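Here the complex is missing one protein chain, while the rest keep their positions.
The block that comes next holds subunit A.
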Amino acid sequence: MAEYLTLFIGAVIVNNFVLTKFLGLCIFFGISKNLSASVGMGMAVTSVMTMSSILAWLVYFFILQPLGLTFLTTIVFVILTASFVQLLELIIKKQAPALYNMWGIYLLLIATNCIVLAVPLLNVENSYSLLKSIVFAIGSGLGFALAIILMASLREKLDYADVPKPLQGIGIAFILAGMLSLAFLGFSGML
C-alpha cells in the first residue's frame, strides 16, 4: 500500500510532469488562460491517460514483449493513443453530449500530446504492474491538472497586473512557469 502511495505522490508532486519533467507544455500554455477551461483539460488528460495506459500496458506485455519487438514501443504507442483518443471522442460525442460539450474540444488537443505518450512509455520502461501503471497514470494526470490549474489561477490574476509591454501575454507566462517550476524543485528528493 505504501508503495502505491509513494508512487502516486511522486507522480503528482515530486516528479510533476509539467513542472519538473517539462512535458505537455503546449497544452499547459495553450489552455491555461482561463480557470474553467484548465479544469476541463486537467480532467480530460487524467482520464485519457489512465485509459490509454491500460491499453498500452496490455499491448506491450501481451504482444510486443513476447514477440521481442520492444524497440517498436514508441511508434506503436503513438498509434495507440492517437486512435484511442479518436475513438473516445466519437463515443462520447454520441453517448454523452453533455460531457462532450464540457471537454470534447480538448480531446483532439490531447491526441498527439507528449505527456499522454510519456506515461505509458515510463510504465513499461519501469516494468510496473497493471495496477501500478493505473496508479501512476492517475497520479500523473492529477499532477498535470494541479500544474495547469495553478497556472490558470495565476494568469487570471495577471490580467489585472501592469506587465511591461515586451513581456505581455506568453512572455510573462513563460517566466511564471519558470518560477512555478523552481517552487516545485523544492519537492525533489522528498521521496
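What we mean here is this: a contact is a pair of C-beta atoms (placed from the backbone, for glycine too) under 8 Å apart; a residue touches a chain by one contact, two chains touch by 3 or more; residues count from 1.
The rule is simple: contacts and distances are computed from a predicted model.
Peer 1: The chain dropped from view, which UniProt name applies: "Ion-translocating oxidoreductase complex subunit B", "Electron transport complex subunit A", "Polyamine ABC transporter ATP-binding protein" or "Na+/H+ antiporter NhaD"?
Peer 2: Choosing among "Ion-translocating oxidoreductase complex subunit B", "Electron transport complex subunit A", "Polyamine ABC transporter ATP-binding protein" or "Na+/H+ antiporter NhaD", the correct UniProt name is "Ion-translocating oxidoreductase complex subunit B".
Peer 1: Based on the whole complex, identify which of A:L25, A:V76 or A:L109 touches the chain you can't see.
Peer 2: In the full complex, the listed residue that touches the missing chain is A:V76.
Peer 1: Just to verify: which one of A:L64, A:A137 or A:A173 makes contact with the chain not shown?
Peer 2: Answer from the full complex: A:L64 touches the omitted chain.
Peer 1: In the full complex, which bits of subunit A touch the chain not displayed? Write them out.
Peer 2: Residues 59, 63-64, 67-69, 72, 75-76, 79-80, 83-84, 86-87, 90-91, 93-95, 160-162 of subunit A touch the chain that is not shown.
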